[in-house]
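Of the protein chains in this complex, all but one are displayed in their positions.
Chains here go by letter, A, B, C, D, E, F, G, H, I, J and K, matching the order in which they are written, and residues are numbered from 1 within each.
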Amino acid sequence: MYGKERIYKKLEIIGVSSKGIEGAIQTALDKARSSIDKLSWFEVQEVRGHIGEDGKVAEYQVVLKVAFQIKE
Amino acid sequence: MYGKERIYKKLEIIGVSSKGIEGAIQTALDKARSSIDKLSWFEVQEVRGHIGEDGKVAEYQVVLKVAFQIKE
Amino acid sequence: MYGKERIYKKLEIIGVSSKGIEGAIQTALDKARSSIDKLSWFEVQEVRGHIGEDGKVAEYQVVLKVAFQIKE
Amino acid sequence: MYGKERIYKKLEIIGVSSKGIEGAIQTALDKARSSIDKLSWFEVQEVRGHIGEDGKVAEYQVVLKVAFQIKE
Amino acid sequence: MYGKERIYKKLEIIGVSSKGIEGAIQTALDKARSSIDKLSWFEVQEVRGHIGEDGKVAEYQVVLKVAFQIKE
Amino acid sequence: MYGKERIYKKLEIIGVSSKGIEGAIQTALDKARSSIDKLSWFEVQEVRGHIGEDGKVAEYQVVLKVAFQIKE
Amino acid sequence: MYGKERIYKKLEIIGVSSKGIEGAIQTALDKARSSIDKLSWFEVQEVRGHIGEDGKVAEYQVVLKVAFQIKE
Amino acid sequence: MYGKERIYKKLEIIGVSSKGIEGAIQTALDKARSSIDKLSWFEVQEVRGHIGEDGKVAEYQVVLKVAFQIKE
Amino acid sequence: MYGKERIYKKLEIIGVSSKGIEGAIQTALDKARSSIDKLSWFEVQEVRGHIGEDGKVAEYQVVLKVAFQIKE
Amino acid sequence: MYGKERIYKKLEIIGVSSKGIEGAIQTALDKARSSIDKLSWFEVQEVRGHIGEDGKVAEYQVVLKVAFQIKE
Amino acid sequence: MYGKERIYKKLEIIGVSSKGIEGAIQTALDKARSSIDKLSWFEVQEVRGHIGEDGKVAEYQVVLKVAFQIKE
Partner (left out) sequence: MYGKERIYKKLEIIGVSSKGIEGAIQTALDKARSSIDKLSWFEVQEVRGHIGEDGKVAEYQVVLKVAFQIKE
C-alpha cells in the first residue's frame, strides 16, 4: 500500500470507563465505531479521572486521537 | 453520572468578534450550536487578532476546543 | 471583512504522497475538497514518512490542520 | 531588593466565575488570600469554561499559578 | 453548581506501586487522602518506572496532579 | 494579495495595563505603533499579572507577538 | 552512590503487545535486555495502538525511553 | 573561531512564496538581507499556507528564526 | 526500597541569589528545608535573572520543582 | 503482523544536503542505511539550515528520528 | 510602578563564552548593552555548546531572551 496517494482524518474523542485506562480506550473505540466504519489507529493525548467520595478512582477519562482512511 | 461508560467528541473552532476575548468565545459557541445540539465545555487554545489601520484591535480570533457528549 | 462576527472550523487530516512534502500537502487538500467546499488555510503539524526496502523514502505523510469558514 | 537571597513559592489554583476571564482570576486571588498573606504575581496556565443549556458560557475556569515570597 | 464562584487547588504528587499504572494512581490517591478530605479529579503528568535486576518492571511511578475544592 | 512573494517580521512585546487583558493588548499596540507604521496581527503568548497589597490584580501583563509586513 | 561521577545513556524504543499498556512496556524491556545488560529505569513518551477489523485494540504501541549506566 | 566570546541575534520572520517551502525560505532570506548584512543560519518554526479558490496551495508561509553575529 | 507502595509530593519554588545558578538552587533548598524535613530531589524548570543598572546580572532566579516523600 | 509482540528502536540523526528538505532527509537515510539493515519510518523533528555569503541557503539540516525493528 | 501603562520589548540573543553558563549569559548582556541602554531581565531559552578536539567543552552557547522597557 505504501506510496499510493491517500488521506486520513483524525478525530479527538474522550472515552470514559470505570474499568481502567485500557477500558476507557476501548469504550471510546466502541462508540466511535457506530458512526465511523473502519478506524485505523489511536494516539493517547491525556489520561485523567474523577475521584469518588470514597477516595477511589470513580472513572478514567482518556482523551484520544483516532484516525481512519477517507475513501473517495 | 460518574462511572458510567460514555464518550465525548472535541471539535476545534475559531470564533471571531470585535467584542473582546469573551465575545469571540461566545460567537464561536453561538454558531457551533446551530449544528451541535448540546455543547458541554470549551478550552481556549490560542488568542490572536487583527490590527486595523488605526492601530486598534479590529477583531479578536480565539481558537477553541469545544466538547459535547455523543449519544448512542 | 475584519471585525465581522464569524466562525472557522479546523480539521486534522494526513496527506500521503510519494511526491515530496508539498505533494503530500496537495494530496490532502485535493481529497478534503471533495467533502468541504471552500478551504481557507492549512498548518503543518508533523512530517513523517515510510522508508522502502531500497532505503528510499517510499512516501511522505504530512499531518495538517485545514481551516474553513462555517456559513450560517 | 534585587540581589538579596530569597525564595518564592508557586501554587496552582483554579478560579471559577461567570464574570469573564478577569472575574475568574480575581475570584481565585480573593479566596487564595484567606490562607496566604501576601500574593505577589500570577501566571495564567489555561482558560476553559462550562457551556450552559442555553449555549451561553455558564462559567469561566481559569487555571493560574500564584506566587508569594516565603519569609524565614 | 455551574456558575457559582469557587476555587480549586491542584497538587502534584507521585504514586508508586508494583501493581501497574492504575495501581500507582490509586496509591497516590489513598495516601493523599489522609491529609486532604475530598479530592475531586486527577490528571496524569508522567508515567515512569524502575527496572529490577531481573529486567522486570519493579515499580510504576506515576506523576499526577490532583485537584480539590477549597471551602471558605 | 495571496501568492505574491513578501515577508513579515514578528516582534515580541509586553503590554501592561490595569484595564484587563484587552487593555494590556491595546496598550502594547498603541506604544508599538509609535515606531512601526503598520502592524498587521498579534498572537498572545502569555498572560500574567501583579497582585497589589489589597489582593486585587494591580496590573495585567500580556506577552504578545506582533507582526507587520516589511516593504522593500 | 549519590555524589559519585557517573554517566547514563537513554535509548528510545517502542514495545508492542496486545496485552495492554503494561504488557507493551514489559515487551520492550524483555527484548531490550537481550542486548543491554542492566536497564535502570524507563519513561513513557507516547501511548498509541492499532485498531483491528472488529473495532477492538489489536495492539498497544508504547514509546519508551530506557536508561542504563555506562561502566568505564 | 570556537571559544571566542561573541554574540548572535535571532529575528523571527515569515517568508511567503507560491514556490514551495524552500521557495518561501529563500524569499525570507532575500528580503531580510536588504537590511542585515550577513545572516548565519535559520530555523523553521512553522509551515502554513493559503488555499486558493481552486483548492490548490496559493502560497506557502514559512515562519523562520534567522540568526546573525553582532559585531562590536 | 523499590517496589514498595509510597508517595512523593512536588512543590514549585523559586530560589534567588547573586551567586550563579547553583547558588540560586542552593538558596531555594536551604530555605525550603526550614519547613520540609527531608527533600529528595529537584528539577530545574526555568532560569531567569534581573539585570542591574551596570548591565551585570544582579541576581539569578531559578524556578525548581522539589520532591520529598510523604510518610504516613 | 498486528498483535504480535515486537520491538522497534528509534535513532536521532541529522541529514545535511544542499538539495532541499527532501534531499537532506534522503541523505540521512542513505548514510544511516550503511549500518542499519532495514529502516522502517522517519519523523522530522527540526528543519534548519546554513546561509551562505551570497544570502542563499547553503545547506538544509534536517533532524530526523528513524525507526527500525529489532530482531531477536 | 505597578499599574502604570507601559510596554517592554523582548529580544532573542545568543551569548558565547568558554567561561561556563554564567559567563555566556554575561557576554550576551555586555554586548547587547552597547546598543540598548537599559536591560531589565533575561530568560534562558537553551544551553548548548561546542566540544573541542580534546573532548572538553570549547564554549558554552546560551540562547537568552532579554527584555527592556520602551520609553515613549
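As a convention for this text, a contact is a pair of C-beta atoms (placed from the backbone, for glycine too) under 8 Å apart; a residue touches a chain by one contact, two chains touch by 3 or more.
No experiment lies behind these values; they were computed from the predicted model shown.
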| item | value |
| --- | --- |
| For chain I, residues in touch with the removed chain | 21-22, 25-26, 29-30, 33, 38-44, 66 |
| Residue ranges of chain J at the interface with the undisplayed chain | 11-18, 27-28, 31-32, 34-35, 50, 52, 58-59, 63 |
| Missing-partner contacts on chain K, residue numbers | 20-21, 46-51, 53, 55-57, 60 |
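Heads up, the rule we're going with is that only the chains that are shown with their structure count from here on.
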| item | value |
| --- | --- |
| Repeat of the D-F interface, chosen from A-E, D-I or A-B (over half of contact pairs identical by residue number) | A-E |
| Length of the line joining the C-alpha centres of chain I and chain J, rounded to whole Å | 38 |
| Distance from chain J to chain D - Cα centre to Cα centre, in angstrom | 44 |
| Contacts with two or more other chains, residues of chain D listed in rising order | 11-12, 21, 50 |
